[in-house]
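Left out: one protein chain. Kept in place: all the others.
Up next, chain A:
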Amino acid sequence: MTTTKETVQSTATSSLKKQLEFVDKKDGKLALAYIYVAFIAVFLGGTAGLLQVLVRSGKFELPSFLNYYQVLTVHGVLLGLVLTTFFIMGFQTAAVSRTSGTFTNKQRTIGWVGFWLATIGLVAAAAMVLTNQASVLYTFYAPLKAHWVFYLGLALVVVGSWITGLAQAMRFVQWRKEHKGQSTPLLSFMAVVNNLLWFIATLGVAIEVLFQLIPWSMGLVERVDVLLSRTLFWYFGHALVYFWLLPAYMVWYVVIPKVIGGKIFSESLAKLAFMLFLILSVPVGLHHQFTEPGIDPLWKFIQTVLTFFVVVPSLMTAFSMFATFEMRGRELGAKGVFGWFKKLPWSDSRFLLPFIGMVAFIPGGAGGIVNASYQMNELVHNTIWVTGHFHLTVATAVALTFFGTAFWLIPHLNGRKLTKRANSMANCAGILWAIGMTIMSSAMHIAGLLGAPRRSAYSEYGGSEQAAEWISYQITQAIGGSILFIAILVITGLIIYLGFFAPKGEEEFPVAEVAPGAEKVPAALENFKLWGIIMIAVIIFAYTIPIIDIIQNSPLGSIGYKLW
């Protein structure tokens, strides 16, 4: 029999537990605001993607008020920059609140300031793109010159994310002060590493935009150093992909083990992997510039080597994932070498969507190694092979993980349930995505090897036989792209349902625990100063000489052009 006192106690414990396991409503609002903007971007950016594959099939023409490259700019900016940055800021805000505790009012206010700055910047940039004053793609391509408001708007998106990231870091620092000597919560630790990586990486593009592109597009200076602007962009541009990838890894390392009922394989190795990403993600940008003049071959090759080493933490991650799956499968009584595979929760969208993402990352990562292979890059540079590559990495591994996360995170934050039917619809979307992307990405890879260029509207190149061959693959891409668009419609419908119509209830924010008896994380892995200094040192090593070289040998700068 339970006495009243015991009941009171157990209610108190469970409400305390509830506080720990649920993201505070006010923090949740901030996270949701970011996530909703991200999914508006998914819908609009996905629509732009559909228009592109249809145009490239040669069977469809855009209405005269739309320019192909304007649509391409919309697709790149919304999916490469807005979906990713906004979803990541929302997810990380929720993750820090869930694992380090509720934000203070001050921290939350800082978080909101970041959100509004980013959103205002987004609206300003969007206005320029929609009025066709900024069809320069999200990689800028100076000396093509957009309206200065476009550059300023995107700079505000970045600054906004710095500010919200700062709020997350402040909450984490507060936790460390309150729990001296303890291992930090893994999910919060990872979010802070990602924010630090993002801050250091975006300094490159911030310098490009603030000191080169804005003064030049406003007419304050006449000319721009093109190669320097590109080098600053790619200093940021490849670290950007790790900023996208790390939140997916957070879900893989921390959420998925809990969803399948297992434990975290090794907290130390997870933290080590993230610190390796921190030091190796930035000093690799020259691998986007292999075929460009004016950069010394030795430094291109040094950054090739560094690029290869950033593969190492991904190899560690792959091992951890499959170890977790196998251990859990065996715990459930699986026999034989691959028996554990059948024990995984295949009908649970929280698992299935990120899992499809993991599978896509295997060919995606391998293709990335080809791209980064110095002289081998000549065969694929700026062909549609590259587009096929990053549609496996960011547009499948990362995007499907984000979608599979949003479907439980949104109801967790707004007090609703991911119902059985919604879960089945989510699985449908994941499978459609896998089918559509396999078709589209394979066709892109093959056409790329045959020489088909990326970022190009439909063209028969004067009846060239080679182009005729590419066009047959472009029709295949249109089929794959159309299937992906159907998946986007399902996803958009699900987000609206989960945001506003799903039944009220409680949805879990799964956070796995470390396996019992695991050793304590070495203190060196928690030392941000140490890893921060190594990070800066590697960047200075990899970039100082090439940048001095570019500045010293720079030809006459370029005036701006508006050729669209």
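Basically, a contact is a pair of C-beta atoms (placed from the backbone, for glycine too) under 8 Å apart; a residue touches a chain by one contact, two chains touch by 3 or more; residues count from 1.
Heads up, the rule we're going with is that contacts and distances are computed from a predicted model.
Asker: Using the UniProt record as the reference, specify the protein name of the hidden chain from among "Carbohydrate ABC transporter substrate-binding protein (CUT1 family)", "Outer membrane receptor protein involved in Fe transport", "Cytochrome aa3 subunit 2" or "FAD-dependent oxidoreductase".
Answerer: Matching the unshown chain against "Carbohydrate ABC transporter substrate-binding protein (CUT1 family)", "Outer membrane receptor protein involved in Fe transport", "Cytochrome aa3 subunit 2" or "FAD-dependent oxidoreductase" yields "Cytochrome aa3 subunit 2".
Asker: Can you tell me which of A:227, A:241 or A:282 touches the chain that was removed from the display?
Answerer: Selected residue, touching the omitted chain: A:227.
Asker: Using the touch definition from the top, which of A:415, A:453 or A:493 touches the missing chain?
Answerer: Answering carefully, the residue with contact to the hidden chain is A:453.
Asker: Would you mind spotting which of A:349, A:377 or A:492 touches the chain that isn't drawn?
Answerer: That would be A:377, which touches the missing chain.
Asker: Taking the full complex into account, find the residue in A:36, A:112, A:199 or A:308 that is in contact with the omitted chain.
Answerer: Residue touching the absent chain, from the options given: A:308.
Asker: If you put the missing chain back, which residues of chain A would it touch?
Answerer: Chain A touches the chain not shown through residues 67, 69, 72, 137, 141, 143-144, 226-227, 230, 266, 268-269, 272, 289-297, 300-301, 304-305, 308-309, 311-312, 315-316, 319, 323, 369, 373-379, 381-383, 450-459, 461-462, 464-467, 519, 522, 553-558, 561, 563-564.
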